[in-house]
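Below is one structure, written out as structure tokens; comments come after it.
Only one protein chain is missing from this complex, and each of the others stays in its spot.
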Amino acid sequence: MTMKKQTAGAVTVAAAMVCVAASAGWRLGLIETWIAIVLNVVAFPFFLVALGLWWNAAEKEEGDTPFIGY
Amino acid sequence: MFDLPIEGAELLAVEFGDIVNYFSVYTAVLFVFALLFTVLAIISRPEKPVDIVFGGDAYYAKKIPPEQLRFQRFMAIACGLATLGAMISGDLFNFTLFSSMIGITNIGIVAAVKNKHVLEAAYQYGIVAMVATVPLFGGAAIALATTGTLSIWELAGAGAVPLLAKMLLVVGVMGEGMAPFYIGKAEITRAPGAPYVLMIHVSSLLLFLRVVEIALTV
Amino acid sequence: MIRRISEILSEYENLTFLYAVLVLVVLLIGAFSLPTITYQGDDLYPKTIDRTSTLDPYDRGGEPFNTTTVAAQYPENSPYLGYVTAYLTPLSLFLAEITPHLGTTIVSHPGGIIDEILYNTRGLDTVVETSILFTAFAIASYLFRRRNG
Partner (left out) sequence: MIEYLIFAVFVGLLLHGIHRKAIARIQGRPGPPIWQEILHVLKFSFKETWIPATASQTLFVAVVIIAIGVWSTALFVLLTGGSLLLLFAVYMLHKIVEHGLGLSSGSPYGKFGAIRSVMSAASEIPLFATIAAIYLITGSLMISDIQAWQAAHGPLLFTALPAAIALYIVVLAKMHYSPFAVIESKEIVSGNVTEHFGVWRAGLEAAFGLKTFVLLYAFIVLFLGPMPLLLAAVAMVLLLLSLSFICALSPMLSPFDTVTIQIGTAGLIVVYVLLMGVIV
């Protein structure tokens, strides 16, 4: 179950934008603190994971099948 | 919440007649967490456990019958619902009811497993969970007898609930959730069906977190 | 010392024993605190049974729809206080509004039967109680059927 590079990139950008927008909005006093926190907490994990998925560019399609038996 | 500096601001109250449930920052976080894992139990496929042969260098995949996993999922979802209820309950008796339901569903999750070791641990756990209902309901009963009410809203901050009732509640939750008597639960964890077995831990940890909040509040 | 305690704790056969010890300790401590605990006489749910009333539980008949006096913690949440079920779920409220059948019988919805027998105001409790029974039944029946199958 590997994500396509494009999808991963899109998720990264979207999550990063949510994080930055929430933080900027909070700094400017447009967004209440708790909303900014919730947005950041939700978006940040996706940002980190998708970022990794995007730049490692795994093109492998299937999961590893373990060696069963010896 | 209730003007007590314990768990953050009050967000929402949900009325069920005399039982008024509440979301504070604290219980809402716990609620979201329980919801997350309930959803995970619903949508995720169980893992395919691999076992190693000790003394050799081989390993093999275990076969788990699908009916068993379906039943485990059913119980895990029931457990999730009970946890959701226990997280937001604003009534002592209602909380104890949800706790004992969590205890029962926890046994249900592993009861289907065909593994003697797991079953024996589950049996011991079952006995403790049944016994634990006595202190649990006893705690609620003493609270009712001494204060005349079960509503956490009325009791909050009054300090009217005697220490004995709080201790009984905590001990009861320990029995349902197996807090310090870890070994029963550790052995139960050997059962297959990761998303479902995980629900056991989710429910009991959250239950414990909630009872701490209740004990400090009332 | 630590190792010996560890050995006792790590056997799940000792589980019930350990738990029993803990409960006993708590009860012992509790026994000493008993004198400080006072009984609150004005109970939340006062109940006086009027034997002449047509709603007397042991003498059914007469007008089925009537109210009894029930003290609720939050009367404003229980608009149907004193009827068979003070709290109606949205579904049963809907049914009660469009049909005359809900409320005419004590077994009209799950929880109703226990609801009337125990208390009139605590609808959610009775739902949870029946859920516990149902769960226990589901486990037992699954195990039973698997043994046969």
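The first chain written gets the first letter, and so on, giving A, B and C; residue counts start at 1 in each chain.
Following the convention adopted for this analysis, contacts are C-beta pairs under 8 Å (C-beta built on N, C-alpha and C of every residue); 3 or more make two chains touch, one makes a residue touch a chain.
Every value quoted in this text rests on a predicted model; they were computed, and no experiment measured them.
Taking every chain of the complex into account, the chain not shown here touches A, B, C. Contact with the chain not shown here comes from a single listed residue; of B:L11, B:V25 or B:V131, that residue is B:V25. Listed for subunit B, the residues touching the missing chain in the whole complex are 5-8, 25-26, 29-30, 33, 36-37, 40, 43-52, 59, 61, 163, 178-183, 185-186, 189-190, 194-195, 197-198, 201-202, 205, 208-209, 212-213, 215-216. By the touch criterion stated above, the residues of subunit A touching the omitted chain are 1-2, 19-20, 22-23, 26, 33, 36-37, 40-42, 44-46, 48-49, 51-53, 55-56, 58, 60, 62-66. Within the complete assembly, residues 2-3, 5-7, 9-10 of subunit C touch the chain that is not shown.
By definition in this document, only the chains that are shown with their structure count from here on.
Averaging C-alpha coordinates per chain places the centre of subunit A 31 Å away from that of subunit B. Note: centroid distance subunit B to subunit C, computed from Cα atoms, is 18 Å.
The residues of subunit B lying in touch with subunit C in their complex are 15-20, 67, 71, 74-75, 78, 82, 85, 91, 93-94, 97-98, 100-101, 104-105, 107-108, 111-112, 120-121, 124-125, 127-128, 131-132, 134-135, 142, 144-151, 154, 162-164, 167-168, 171, 174-175, 181-184, 187. By the touch rule above, subunit C contacts subunit B in their complex via residues 9-13, 15-16, 18-20, 22-23, 26, 29-30, 33-34, 36-44, 72-74, 77-78, 86-87, 121-125, 128-129, 131-132, 135-136, 138-139, 142-143, 146.
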